[in-house]
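Only a portion of the chains appears, each positioned as in the full assembly.
The first chain written gets the first letter, and so on, giving A, B and C; residue counts start at 1 in each chain.
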Amino acid sequence: PLSFAERLRARERMIGYWTQLPVPAVQERIARHGYDYVCFDAQHGFHDYHAVLNGMIGIEAGAALAGSACGGMVRVAENSIAVIGQALDAGARGVIVPLINTAEEAKAAVAACRYPSGGGMRSYGPMRAGLRSGPETAVMNVEVACIVMIETRQGLANVEEIVATPGIDGLYIGPMDLMLALGGSTINDPSKAEDFEGALARILAAAKNAGVAAGIHTMAGDIAAKRLNQGFTFASVSSDLNHLDKAAAEHLKTARLALVS
Amino acid sequence: PLSFAERLRARERMIGYWTQLPVPAVQERIARHGYDYVCFDAQHGFHDYHAVLNGMIGIEAGAALAGSACGGMVRVAENSIAVIGQALDAGARGVIVPLINTAEEAKAAVAACRYPSGGGMRSYGPMRAGLRSGPETAVMNVEVACIVMIETRQGLANVEEIVATPGIDGLYIGPMDLMLALGGSTINDPSKAEDFEGALARILAAAKNAGVAAGIHTMAGDIAAKRLNQGFTFASVSSDLNHLDKAAAEHLKTARLALVS
Amino acid sequence: PLSFAERLRARERMIGYWTQLPVPAVQERIARHGYDYVCFDAQHGFHDYHAVLNGMIGIEAGAALAGSACGGMVRVAENSIAVIGQALDAGARGVIVPLINTAEEAKAAVAACRYPSGGGMRSYGPMRAGLRSGPETAVMNVEVACIVMIETRQGLANVEEIVATPGIDGLYIGPMDLMLALGGSTINDPSKAEDFEGALARILAAAKNAGVAAGIHTMAGDIAAKRLNQGFTFASVSSDLNHLDKAAAEHLKTARLALVS
């Protein structure tokens, strides 16, 4: 079967889940549901390096339980060769690099993901990843997806150039940051709704023309489906922290409403 | 205003939440919703001592944010003077002690909760709790609730004796263990439903007659309300881990169903 | 295929590894080599509860990679219903309970491993284990092995009674403690060698007569094989900490010897 990165490149439709809780047993649970990928939010979530390292093991265990493949990904905190290298050594099948503004920055992200055999600058030492990928750097270059986020005004302006960077495997939209970049005050700011959808369409088209994957962040399964139906090739549902918070609020509300005084 | 333990003893109706994730920022979030209490599951949840210690701080922070009081509790792993002492030193306003079978065991639980001034054997050193309770042991004796679980066949048989133990502030039903004790194969085993509700009624009556609180574990807010309406004085909704797991499963299902092929 | 506990009960020959390092990525590596079981040493190793919980996930991930089953076990720190319960909830397929002296103690160990449906006192809440075992307590009772250690003078004297305790799935010899119990000053004390082998023979015979598994701790693979050839049904090789320590010493020695001055 195809690896996660190969499926992504083939623009297969994929649904993922976003995790912000530093608890490997949580990642194991999520992965066992059969998501195509689970992504650690190492930018805004509560993860440190050990949370990613151990949680990635949770994803493997959960995926094995489900009898499915599940690509562990990391939305890294920054576009840095060290940080991206650690995510990949920990076993990430892909990284989502935030705040990409230019083709130059995209090129740096790609270089961080590939060994010299693939034209990059990744340093060798896949202490966890190597268990599954084996030692061949050519194989590892192919099995790792490099995805860049379009979520700034500058990034949107340069999206066609960015996506043309050799080695980019996908674009990923951070709707909140993008909305803020467009001048919106909230994710659903009606005054910017049109601009926002226009920006999405432009990014979607750029990805399609370049033949790379197009992904987007969403807050719920139905929205993820809506975006996939609209042409996006992968969509994330977000997140364990948000969902438990919402559940805790709702159960209290339900209980209080149902109390007979 | 009354403290948590005083409200419990006054048989005020209270709704709580059960937490199994070792993430203080999760406990802070939950507490801010306004639950009357949040209880760490240190028996079956993923907590160790530091998770309880730091998460208890999260509860204080969340409660302050909500402008409400929220009683941090611990369902301890065992009926031990050391383990109960550590939960209380960490700031627990109450402990829920599992698997109580006899009045003797209940007596030991009470002794672990009170200093000699209250007839107990608690050792002095409230390194975190003392910040709020002050140094007077008589005050601390009063501010701490001792709740025992009725969830075994033997405990059920002895419930009237157990509840008569001086210093017991409440009974708490673990429905799953109780159902298993009654011979049920699952929590909803129809063949045991009548026995189960009978056992609940007996425990409820025992608590009421003794003038102590009667609590029960539930999986959702509407069930908690149902139990409170039925006469229970406190009910827990369970849990962050279960709720996020369910949410992750449902969002995937929703997304897949909504995909247009 | 048979589960780990079923294989153990069937007295299949099994080789395990002993782990003392609190690093889930280490357990993943070890499990992928294809050991029949990997056992956390929670008595003398460097593990705390999170090390066992997260490391157990490492074992699942490593076993999946190897395409083999690998039973995660825990040598618990003490014969306690709380401690054994936490190991099992974390996903242990078996526990090895140290320092068993009497049939009464063996009975308590068994009770800690089984739900009431199996005659025991285990409390329900398999927050991690349930992902694989499902919710049926009858199934979980069968899938969990209860192994007791014979390593004291009293335990040796009572071994036939101990092994006759219903629910005991295996005996396990701690050679060092046993040797000390016999008056030896080290594991290889020649003055006690005969007594030691005699004790082993007695324990081995007791297990065989009772139809339960007979296991032993060893320091190396060749000794494990020797013991299995001798009639033991499972043997552990010990341990990651010892092996890395030895390797570090040897590489330095080798390097110094090979230096040309």
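The working rule: a contact is a pair of C-beta atoms (placed from the backbone, for glycine too) under 8 Å apart; a residue touches a chain by one contact, two chains touch by 3 or more.
Only a predicted model underlies this, so the values are computations on that prediction, with no experimental measurement involved.
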item: Complete-assembly copy number [criterion: all chains share one sequence; 3 shown]; value: 6
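Quick note on the criterion: only the chains that are shown with their structure count from here on.
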item: Interface composition of copies subunit A and subunit C: same or different, split at half; value: same
item: Pair of chains joined by the greatest number of C-beta pairs in contact; value: A-B
item: Most distant chain from subunit C by Cα centroid; value: A
item: Rounded Å distance, subunit B centre to subunit C centre (Cα mean); value: 34
item: Interchain centroid distance [CA atoms averaged], subunit A/subunit C, Å; value: 41
item: Shared-contact residues (touching 2 or more other chains) in subunit A; value: 25, 29
item: Contact footprint of subunit A on subunit B as seen in their complex; value: 13, 15, 17, 21-23, 25-26, 29-30, 33-35, 46, 220-222, 224-226, 228-229, 235, 237, 240-241, 243-260
item: Parts of subunit C lying in touch with subunit B, wherever the complex brings them together; value: 48-50, 53, 80-82, 85-86, 89, 115-117, 121, 123-127, 135-138
item: Residue ranges of subunit C touching subunit A (in the complex, touch as defined); value: 24-25, 28-29, 32, 53-54, 57-58, 60-65, 127-128, 131-132
